[in-house]
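Removed: one protein chain of the complex. Kept in place: all other protein chains.
Order as written gives the chain letters A and B; numbering starts at 1 within each chain.
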Amino acid sequence: MNALVEVKDLSVDFSTRNGVVHAVRDVSFSLMKGQTLGIVGESGSGKSVTSYTLMRILDQAGYISGGSVSFGGMDIGNASEKNMVLLRGREISMVFQNPRSALNPIRKVGQQIEDVLCQHLQATRHDAKQKAIDVLRQVRINNPGERYHAYPFELSGGMCQRIVIALALACRPQLMIADEPTTGLDVTTQKAVMDLMAELTRERNMATILITHDLGLAAAYCDHLIVMKDGEVVEAADAKSLFQNPQHPYTKKLIRATPRSSGTIRELLPEDTKVPALAVSTPNAGKSEAILTVENLVKEYPLKSTSSTKHPKAEARPVFRAVDDISFIVGRGECVGLVGESGCGKSTTSSMIMRLLNPTSGSLIFDGSEIANMPAKTFAKSPLRTKLQMVFQDPTDSLNPRFTASRSIADPLMRMGQLKSRRQMRDRVQELAELVGFPAHLLDRFPHQLSGGQKARVGIARAISVNPELLVLDEPTAALDVSVQAVVLNLLVDLKARLGMSYLFVSHDLSVVRLLCDRVIVMRGGKIVEQGECDQVLENPADPYTRELLNAIPHPAFD
Amino acid sequence: MAKSKTMTVLGRVAEAIPTLIGVVIVAFLLTRALPGDPAAYFAGPAATLESIQEVRVSLGLDKSLPEQFIIYVADLATGNLGNSISTGQPVTADVMSRLPASLELTLFALVLSLGVALPLGILAATKPGTWIDQLCRIIVTAGVSLPVFFTGLLLVYVFYYQLGVAPSPLGRLDFVYLSPPHVTGFYVVDALIAGDGATAWAAFRQLLLPAITLGLFTLAPIARMTRAAMLQVLSSDFIRTARAAGLSWRKVLFTYAFRNALLPIITTLGMVFSFMLGANVLVEKVFAWPGIGSYAVEALVVSDYAAVQGFVLTMAVLFVTINLLIDLAYTAIDPRVGFDG
Partner (left out) sequence: MNKPSQTTDMIKPVSGEDGISLADLNAAVTRQSGAAAPTRANMLRHLAYILKSNPMTLIAFILFALMLVAALLGPLITPYDPLKSSVADALQAPSLAHWFGTDDLGRDVFSRVLMATRLDLAIAFSAVAISFVFGSIIGSLSGYYGGWLDKVTGRIIDTIMAFPLFVLAMGIVAALGNSVENIVYATAIVNLPFYARMARAEVNVRRDAGFVQAARLSGNGDIRILATQIFPNALPPMMVQISLNLGWAILNAAGLSFIGLGVSPPTPEWGIMVAEGARYIVSGEWWLALFPGAVLMLAVFTFNMLGDGLRDLVDPRQRS
């Protein structure tokens, strides 16, 4: 049987101002109807470029410099634009990441589906609306008749992604390409969206290409996998063989770096990495002294401009409770994980603990002192400030674009450190850089000249520069590639042991939390739904929501 | 959803009111900021001491400032902007009679401007790097640097003096023609309504050069914004989705790209109008166009302050109204406005 998609020795180049960039080199694969292929790779691997070439929607500067691509026997490389327009949306379609920005913000979603239907002559002007509503129903949207009139900004991220899927499947194409379709979605929404796509493509016996950086996701939904690095295919096999018997060192590195439900943190690193054995830092038996006690913490935001806000009684006015009466403890030397999906209040909680935000009510006892009521200015000047520091999520956003790496690291030292001379400052910065594994020759670089992992290290160095006792980490590795994440997580573990810090690790990723934390707290809708020893909660969750979160983690299909 | 739209529209209209109040306050302050004795200014250079005192009393200049303000507002409410000392007429009457000339010029220039700038910007954005893109960039760069009065004089020199194709820059209508019977105040339109083709053509010829001058002035910022907005929209994610879904280039360009690009373009129009109403004054001087711009310039020469301030207030009210219309147009296109998300 002939393959639906046949890619042979494909090479794609881009002509840029600095010369020719070889984005894709000698890539070959084939796909049959009804099969699912996963293309896995980290950023810069060329995985997206390959699929953009298949649909010929490359940027103007890109062109095929070698090899061939064919779809259903038709040569894509030499096809006319007129023929490509006939293919796109009709035979091959694509689902992109960031669903809300993938939709026209000022056009009703129903009309956008109609446009696609009418373009490919699947509907006339008269029955287009009805057919569009049918398509909405097929992607499991409730009240499709009403939702037809909605605009993207009125819908949630998951709903928008369903619309994008609806657009892709409206004309019943033979091949669907999904490019990182779950980026920006909560883990439970992610599962719903992936399951929907799997079901629909199976129903229609479609071929699917799933492009992702998440090896676990690919293993859960794909029959065959190819792994790409720097524009080349390093390994190709069916999912089971790839996982159980990886051949190429890069594949092995990737598989090891992907957090799983078993294994230690050291096992995230490549096999031959020389690292000292994990310092076992158990907190002093059970209920030792607490470094942070959170009691009945509440954060309320007034709801704006509805008629009921004019109610005379202030207590009766409706408010939105971002954090609704939570209490927990972080013991000295512990690493506590704070887990939840977007909107659960974990970021608000960490901001309040850091005193970047004022709590509405409740108590925060840090190192014996009540800090919830302290005005922000007083706290900033108190010696407690140096003991409580934070590592931020987005390394790009958290570094001043005009400061060099060393200046960024030195900032807290300049304000709060006791160092007298510039020489002392410089020595300390170099000491910190070495501690976090940041190459000294890069200290004079600006953030835009550093890679993601390097920026993360700068953020960590800055946070530990004043010797904090409690470090709050707000999704510190969420923006990093998985192999970089492995290195950074190990670094964090080592630093904690070496410097004797306690951690509050905020994350949405349960697998990472399992590797790092002693105890875990699960939040939802501003409340704590479950908390306890990490192993306990993750093996035997008491709360159904925790169970839902655990189920949503992709498990390999072949197990 | 529709209900919220109506509320937004009403809200926008209501927002214009405090702006108007602010405008009136500033206009009032300007009238009282004159160094020396305001009454002397309003009475005119040839006034005697008694007439100055009369003016002082009649304008209420002997009262306290807040009282003066109330009198000022009361006068405005009845349409009283004082009297011009050069024409002797009420300023309001002068302004009303001269306004149509300015409006005709401005509207015609705007139509010319949009008619060239929008297609130019769209083409430059859809065909980057080609000659049309370069042309657009040159026009924009030159256009924002050209002083509008200089352009006018250049055009007069080339087309009137050298080539002889343009009529003498002396107003709306050559003296051999009679102005058409007043319907809208726009000579070209009125002449056509009256069936007088010759007068219409003559009026049109007079209108052409000043309108082109003013139009060239506004061409540059509109073309620049159109090009920039189109480029931005065309590189956005939802256009990629539309292309991947196989929509035709016409659909993508007009229904998807241009409509979205219209939003920043409409916002820019507000700024463009601000410059345009100012440039109007200069163009009217160059071409001796009898609109309110040249009225104000003449008034300045003879220190006719009531007339000048009447002019400033009128232009401000006109501008606030234009901005309101622009705001409403924006609201009509963008469904996100008014959403308390």
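Methods note: contacts are C-beta pairs under 8 Å (C-beta built on N, C-alpha and C of every residue); 3 or more make two chains touch, one makes a residue touch a chain.
Every value quoted in this text rests on a predicted model; they were computed, and no experiment measured them.
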Out of A:V275, A:A380, A:A440 or A:L499, which is the one that touches the chain we can't see? A:A380
Given B:F273, B:W289 or B:Y330, the correct residue touching the omitted chain is B:F273
Note that subunit A touches the absent chain at residues 14, 16-18, 21, 23, 42-44, 46, 48-49, 52, 58-59, 61-62, 97, 180, 183-184, 213, 230, 342, 354, 356, 376-377, 380-381, 385-386, 389-390, 392-404, 408, 411-412, 414-416, 437, 439, 442, 444-446, 448-454, 459, 462, 475, 478-481, 483-484, 487, 508
Name every residue on subunit B in touch with the hidden partner chain. 18-20, 22-23, 25-27, 30-31, 33-35, 141-142, 144-150, 153-154, 156-157, 160-161, 168-169, 235, 273-279, 281-282, 285-286, 296-297, 300-301, 305, 308-309, 311-312, 315-316, 319-320, 323
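Just so we're on the same page, only the chains that are shown with their structure count from here on.
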Suppose each chain is reduced to the average of its Cα coordinates; what separation in Å results between subunit A and subunit B? 51
In the complex formed with subunit B, which residues of subunit A make contact? 55, 57, 85-90, 93-94, 96, 98, 101-107, 115-116, 119-120, 149, 151, 153-154, 164, 167-168, 304-305
For the subunit B and subunit A complex, residues of the former touching the latter: 1, 236-238, 240-248, 251, 255-256, 259-260, 263, 333-336, 339-341
